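Of the protein chains in this complex, all but one are displayed in their positions.
Labels A and B are assigned to the chains in the order they are written; within every chain, residues are numbered from 1.
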Amino acid sequence: MSGKNVRVLQQLFSPSVQHTLDLIGIFVFAISGALLAVRKNFDVFGIAVLAEVTALGGGLFRDLIIGAVPPAAFTDLGYFLTPLLAALLVFFLHPHVERIQVGVNVFDAAGLGLFCVAGTTKAYEYGLGLTQSATLGLATAVGGGVLRDVLANEVPSLLRWDRDLYAVPAIVGATMVVLCIRFDMLSPVTSALAVVTAFVLRLLAMRFHWRAPRAWNRRSTVREE
Amino acid sequence: MSGKNVRVLQQLFSPSVQHTLDLIGIFVFAISGALLAVRKNFDVFGIAVLAEVTALGGGLFRDLIIGAVPPAAFTDLGYFLTPLLAALLVFFLHPHVERIQVGVNVFDAAGLGLFCVAGTTKAYEYGLGLTQSATLGLATAVGGGVLRDVLANEVPSLLRWDRDLYAVPAIVGATMVVLCIRFDMLSPVTSALAVVTAFVLRLLAMRFHWRAPRAWNRRSTVREE
Partner (left out) sequence: MSGKNVRVLQQLFSPSVQHTLDLIGIFVFAISGALLAVRKNFDVFGIAVLAEVTALGGGLFRDLIIGAVPPAAFTDLGYFLTPLLAALLVFFLHPHVERIQVGVNVFDAAGLGLFCVAGTTKAYEYGLGLTQSATLGLATAVGGGVLRDVLANEVPSLLRWDRDLYAVPAIVGATMVVLCIRFDMLSPVTSALAVVTAFVLRLLAMRFHWRAPRAWNRRSTVREE
């Protein structure tokens, strides 16, 4: 890890701003995990577990890969308590939360944008190459949702062709970050631009039901689901 | 990690007593994994894999999080061989093991108590905060069972509302340990008390079918399972 990288990148946002953004992303991902838990008939502990895993799973994976142990999820008490708060809210208010599903989706898109940028930046700070940093940024953004679906015994919605684009906005955001790093243009402004781009792309994908293609000349050997 | 913590906590049990307790916990968890493998029609290797994963998965996760690599599961040969022994027993004797399912459940409850206390203690020794240590103690106790169910392609029984309380006894045991640490009262006696409390709570939960509530005003969007 180059000391210079760490110094330059840590000035991106003030620590308190970055921490607040992280907590917002964690909160909205936790809401999505808790809602799935309610739909699957899990009890209150199942709701809390799925909220924690969805919110912290992606960052946990990233921190294990880059060797940042113990991971932030286990050193920052706020990271641990925020998903519990989200689980409590869903536990008591979930019909109301369901009713504002559109709002939840918007926040989830914001979490996607925040996490892909923060994950890419942290991976690069720990010495990974540019391509690998972007990959780990993507994994940070989508990893929690994949773990959520695996624990709920469902096919990860990330992988399904019949869901609106989710990976592409995160890939675009992470790619913008590494291009900025490559050309020495990373600043709070360009980082914020990457977050907003991923966020807006995800909103557009939901609005217009953008989907990714399946294999060419596909002759499915399983029934369409 | 504070050197003082490590010194104080290592005197809790004599190493050989702690090791024997660990092996007992590993053995009973391995039995539960092997039994599920038989029910799922897995072959002898599937039985061995599920026994290993159930017995060692929780501790493996804890050791990766706290940076204790290679994890105990890969340095202590007894930890590795004990699940194989359990798998062999189930392979040859499983109708008999099934018949004493009550006995298996009692041992599994003992494993739950032992692992939540040992996991919390080890996490604190490695420098985690009190809340995080208790969380990791809980993860040590229930992590293997969750991995077992994920590999068997079932919804983790930890998360299901229609199963008797499993997380709560481990949470109580882990909380007792961190309270003892906080008030400087951790000793072999108080540790044993935490193990026994978690153990008895789990037995009572099974005896009286205690369950945790689902979300308030739940309007399920999936069929009851």
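Rule of thumb we're sticking to: contacts are C-beta pairs under 8 Å (C-beta built on N, C-alpha and C of every residue); 3 or more make two chains touch, one makes a residue touch a chain.
Nothing here was measured: the structure is a model prediction, and the numbers come from that model.
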**OP:** For the chain that's not shown, point to the residue among A:135, A:175 or A:191 touching it.
**Re:** A:135
**OP:** Check the options A:66, A:86 or A:141 and report the residue that touches the missing chain.
**Re:** A:66
**OP:** Touching the absent chain in the whole complex: find that residue among A:155, A:185 or A:200.
**Re:** A:155
Subject >> Hidden-chain contact residue, picked from the options B:28, B:66 or B:90 >> reply: B:90
Subject >> Interface with the unshown chain - residue positions in subunit A >> reply: 64-67, 126-129, 131-132, 135-136, 146, 150, 153-156, 158-162, 167-168, 211-222, 224-225
Subject >> subunit B, residues in touch with the chain not shown (by the definition above) >> reply: 37-47, 49-50, 60, 64, 69-71, 74-75, 77, 80, 90-92, 94-95, 150-153
